[in-house]
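Yeah, one chain of the complex is gone here, protein chain that is, but the others are all in their spots.
Labels run A, B and C following the written order; every chain starts at residue 1.
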Amino acid sequence: MVIPDFVLNAPLAMQVTPADWPGGYWWHWLFFTIIIIAFVLIMVMGVIYIERRGMGRMQSRLGPNRTGPFGLLQPVADAIKVLLKENIVPATADKVVHWLAPIIAFSPVLMIFAVIPFQNGALLADLNIGILYIIAVSSVATVGVFMAGWGSSNKYSLLGAMRNVAAIVSYEIPLALTIVGVIIFSGSLSMNQIVVAQDIPYILVQPLGFLLFFIAASAEINRSPFDLMEADSELTAGFHTEYSGMKFAMFYLVEYAEAIAMSAIITTLFLSGWRGPFLPPWLWFLIKTLVVFFVMVWTRTTLPRVRIDQLMALAWKFLFPLALVNLFITAIEVIFWPDISQWIFVGVNIVIAALLVILWSKLFKIGWGRLEV
Amino acid sequence: MGLEFAFWIMAVVMVGAAFAVLYLRNVFHAALALVLCFIAVAGIYVTLSADFLAAVQILVYVGAISVLIILGVMMTREVQKGNPVNKMRLPAAIVAVVLLGILVYVVTSTPWGISTQDPLTPTTMPLATKLFSENGFILPVEIGAVLLLAAILGAIVIIREKKK
Amino acid sequence: MSIGLTHYLVLSAVLFCIGLYGALTRRNAVIILMCIELMLNAVNISLIAFSSYIVPQLLTGQVFAIFVMVVAAAEIAVGLAVVLAIFRHFSGIDTNDINLLKW
Partner (left out) sequence: MKFENYGIGIIKGMAVTISHLFRHPTVSQFPEQRLNISRRSRGNELVWSREKCTGCATCAKACPQGAIEIVTSTNLKENKYEVEKYKVDTGYCIQCGLCVEACPYDALFMGYSYERAKYRRNDLIQADDELLESPERPVSGYFHPEIAEKLPKQTLLVEKVTEKRKQE
């Protein structure tokens, strides 16, 4: 593999900028910071609208359609409402922790976007450890959630936080293992390099990996059907029960920003990122991200929430072994047949994925009574 | 200049957080201070151009170890009892200070053979070659894997409740 | 004065001594575990500093640091298991109360 010159010559890996960027490092940094923040905020509003309308239509409702044309201003109205609300802190709360928790939960999500390529080379920092950086940074959000649960001094919050930690720690393993499959094929940890290496979208080369990654990612970001850390019907709202006003808005923002971040990561890793014919690259990226998010909404509408023991069983008995098998198969393919066309792997891997899923479902039945954790 | 600035910030945050681990009354707050200390250590790694290790540090220490410690704090329910000290305070302080003095003396008086080369910056590939190649560290890696497996099994055996 | 190897080593020594002092004096077993983690981190800092100042092209120190992390992960798993077992047995984790092996 050839490492580009500008990566080798940079004094620090953090300062990698495209060689032809005008105005130097700081302008680049400022520009992309503004772009990322604007992107996250606007996309959050957009996806909240998409989620509510899409879910409404799938449930034979209309969804919000009163505020503005087609209800487009509903997220704005909600944001204004929630910002103007009173900020209530419980009397026995751990005040500092309670106050810091939303910030600590929010900042990693913004930091994830630093390494996501919007188009070729258009990213804040083309780290050569990009995807590892994402896994590392997103694990910090756990601490924020735990602080929220602890700081509220409310048993429902604490239970939600505990569930969240258990889920995230378990699901990080299959998540990382499936990512390794992608890395083996692309030969680089850098997000931009991964996209560049994807002549065939990896969803075809790694169908099992995509499936496992999607499941693990939805569990990681607390999307339904794995949203039992904020299960409204059991835990009122999980870790953010005691939050209101601006701080609640932060948690709401985190939830959707994480969903967007995961959609963007899936787009980059499995759907060949910004690559695509005819349209400009950034538009392809946007379209693919929204499509992935729509699939998340779709699964949310369809599937009922799982129990906590089922959640753990799914992670350890289904996703983890399959991720290992997937990694093993991928490694064998890359080592023994490095030169043949990847289209052969596409067919072989799809067949293997179907066989493995069917076989494992025979061995592992989730609805088979109560499973011991 | 930027590097020095970053180093001093990280150093101050790190030492402050380490003292907070010692002196905070609430054990949960101490665990959070430990997380801050780990993040500062990751920052130090970045200034040493060990970016891969910085990411691994955050992933392993912040993502896994500190979460385990926080879970341990929760499960042992000793949060409100504070952070008491035992009778060894003075001897331990003397030992620590003397050790620090010796270490600082040794570090400052040794002529280090500092290399003039720039450190390798994309460390991922060389590290992988180092770890997994034939004349690299493949045997320690396997031993480490066995160690982790043994640790998991040992932890499960220790913690399991005996069924009557 | 630019930052050199000495700075990192002194920093590592300071962190190590803080961890040592805490591990020797605290009575809460979880805090003791945290202090041991601090000491391991201090060692990691010095290893990586050596690696990038003395053999910048070899990365040996970074490899050692990775092994230290592996050991730390194993240590924290077993250590917490021991702490929880102690907590079940003594219904407390004050190390002054745990004197089974003392005499």
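Side notes on the structure shown:
As a convention for this text, a residue touches a chain if its C-beta (ideal position, glycine included) is under 8 Å from a C-beta of that chain, and two chains touch if they have at least 3 such contacts.
Here the structure is a predicted model, which is why all the values come from computation and not from measurement.
Within the full complex, the chain left out of the display is in contact with A.
Contact with the chain not shown here comes from a single listed residue; of A:G54, A:P201 or A:G238, that residue is A:G54.
Mapped onto chain A, contacts with the missing chain fall at residues 54, 56-62, 298-299, 301-303, 357-358, 361-362, 365-367.
Everything below uses one rule, namely that only the chains that are shown with their structure count from here on.
If touching chains are joined by edges, the resulting network of the protein chains shown is an open path. Centroids of chain B and chain C (each the mean of its C-alpha atoms) stand 6 Å apart. The geometric centre of chain A is 28 Å away from that of chain B, both derived from CA atoms.
Distance from the chain A centre to the chain C centre is 33 Å, each centre being the mean of its Cα atoms. Annotation for chain B: residues touching 2 or more other chains are 3, 49, 52, 56, 64, 71, 118. Those residues of chain B lying in contact with chain C across their complex are 3-4, 7, 11, 14-15, 18-19, 21-22, 27, 30-31, 34, 37-38, 41, 44-45, 47-50, 52-53, 56-57, 60-61, 64-65, 68-69, 71-73, 75-76, 78, 81, 83-86, 88-89, 91-93, 95-97, 99-100, 103-104, 107-108, 112-115, 117-120, 123, 126-127, 130-131, 137, 140, 144, 147-148, 150-152, 154-156, 158-159.
Put simply, chain A touches chain B in their complex at residues 1, 3, 7-8, 10-14, 94, 96-97, 127-129, 132-133, 135-137, 139-140, 142-143, 146-147, 150, 158, 162, 165, 169, 172, 189. Residues 2-11, 13-22, 24-31, 33-35, 37-38, 41, 44-45, 48-49, 51-60, 62-63, 65-67, 69-78, 80-85, 87, 92-96 of chain C touch chain B in their complex.
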